[in-house]
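The structure follows.
With one protein chain removed, the remaining protein chains of the complex are shown where they sit.
Now for subunit A:
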Amino acid sequence: MYLLIILLPLLGSFFSGLFGRFVGFRGAVLLTTSGVLLSFFLSCVAFYEVALQGSSCTIELSPWFVSELFDATWGFYFDSLTVVMLIVITSISSLVHIYSIGYMGQDPHLPRFMCYLSIFTFFMLMLVTADNFIQMFFGWEGVGLASYLLINFWFTRLQASKASIKAMLVNRVGDFGLALGIMAIFSVFKTLDFSTVFALSPYLADTQIVFCNLEFHALTCICLLLFVGAVGKSAQLGLHTWLPDAMEGPTPVSALIHAATMVTAGVFMIARCSPLFEYAPKALLVVSFLGAMTCFFAATTGLVQNDLKRVIAYSTASQLGYMVFVCGLSHYSVGVFHLMNHAFFKALLFLSAGSVIHALADEQDMRKMGGVVQLLPFTYAMMCIGSFALVGFPFLTGFYSKDVILEVAYARYTLSGNFAYLLGSICVLFTSYYSFRLLFLTFLAPTATFKSSLKTVHDAPFIMAFPLMLLALGSIFVGYLARDMMIGLGTPFWSNALFVLPKNSVLLESEFIPQTQKFLPLISTGAGAALAYIFNISQVWASYRLKMTNAGKNLYRFLNKRWFFDKVYNDFISENALKFGYTISFKTLDKGSFEILGPSGIAHSFINMGQYISRLQSGLVYHYAVVMLLGIVILITVISLWEFLEILLDNRFYFVYLISFLFYNYYSIKKTHSVDG
């Protein structure tokens, strides 16, 4: 059964991808969707068995690489963390599958799309169920690949291609870090098996590794490298640029990958490696700082974006920031809890946004929307629920996790705790502002839509509405239902899946912080909503005038252009890298040195030598006799002076001889050519 959970999406993808032509639209849709749905039901059973009944299990399938100490196997590990992720992934994935039937119904490549969605689900499941780092890395790369394919699904669109390449490249940076981290783990622990590594981490907490003659704390290094991977995948500050661009893909993809599942892989990985991170306090510091900064950065940028999906994308990045910094504060359970909640309401938001976009004939600019509340009442309701859950309106899902995050941050009383708390609570205001701005601009503001698209506007058909309803239910109730189970004080839910040093846990203290701090998020939420109302509905002109002042303009530009991150990356890194690639790697090395050493150099010099030698064959007898005489002399020399010649024939010199020979010939050819010319 456990294996079926993972296998079913793969089978669905296999059949719809390779035999999509034969099974047709209906067949492909049926195969993939039923595969993922079945997998969801089985995950529910697994959740019951593993998480609720507390019987985690490991399945050893077969060896993968066996080489001395290196012991990567195909194995699966199911504990509470895994099954929570399983539930999240399979539920969101199956709803997205169902939604896509409606959303992508007109697309001629529907089977391919379904195949990609399922293969993505498979890789994601592989990632979360892995029992060693290598297999996790396999899943990690696999989701990267699937994300590339899905963003680039409409491959004739230039923007989509660019965005997918960007996602791939930026993720490569992160993957590189992760791969280094895994190698470092192997060099320290001599194994990559999760259980062994985690069991050994307290004993190896003080190990040092030597790199470039400098000693580093091993676990800190490992954790930082792993975190680089998480930064890439979870779009943290620095490697976040791919996430907003990835919105070029179809909307269900954005919902599935860029909100609910793939981007949470980083958070999942940090939570999974909690036993390592716990023994690397410095790494935790970095994690929480970077998370808080991401949260702040993304929230501010989200304030002034005009693309409907981009706003939601930045809100995703911001929420990921929350998750990461709370993990950095050692409260992995809260992070995972927020991850789960976030998956539901963010998928809801994205799918509703997709529904709006679908209704308004693929219009994504919020400034060209407005006033569709009467025309799309259902979508409006869904969007409302999603937004309220996102901003942490009391008793909705987001409330339970977000407020706990802030309370925990406040109760830490450390540098990172205070920093995170400060940025986190400002972000609450921002979150509320952009969420409500989105609502107002899209649904309530005076309409600015084209007449042609308004004519054909329609609410979501049932097949698209159904997933929305389920997600709305999830957005309302999941937080309430799961709160005590997952982050209640002293809950046995996580058992050994997450590890927190006792001195790092402040869940208890967070219950006793001042009452004002507990109400602060709620107040800022209200304030954000009010501000959004003032700026976008009632006092539009005032906000316009504010925007047109000099400072306002600069600020607006700064935020709207995403703090100029892309600009800086393009101008200072990408361009130089490209230049380097062209002049150094391509022109100097590949077409220069390697060409001389390789094909053309060898060809030239040998043909040259061939002609030279045949010229030597003069046809005169006394020349020949002299050569023979010389030959005898050389041979006698070789014998009698062997001790001396031996030094010249040292093995290590061969390479030098070869290279100098080739270069000599190349230049002599050049010289003769230039003389001829």
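Assume a residue touches a chain if its C-beta (ideal position, glycine included) is under 8 Å from a C-beta of that chain, and two chains touch if they have at least 3 such contacts; residues count from 1.
Assume contacts and distances are computed from a predicted model.
Engineer: For the chain that is missing from this picture, which UniProt protein name fits: "Ras-related protein Rab-10", "N-alpha-acetyltransferase 30", "NADH dehydrogenase subunit 2" or "E2 ubiquitin-conjugating enzyme"?
Structural biologist: Missing chain, UniProt protein name: "NADH dehydrogenase subunit 2".
Engineer: Which of these, A:Asn306, A:Gln617 or A:Ser660, touches the one chain of the complex that we don't see?
Structural biologist: That would be A:Gln617, which touches the missing chain.
Engineer: Across the whole complex, list the residues on subunit A that are touched by the chain not included here.
Structural biologist: 606-607, 609-611, 613-614, 617, 619, 621, 623-625, 627-628, 630-632, 634-636, 638-639, 642, 654
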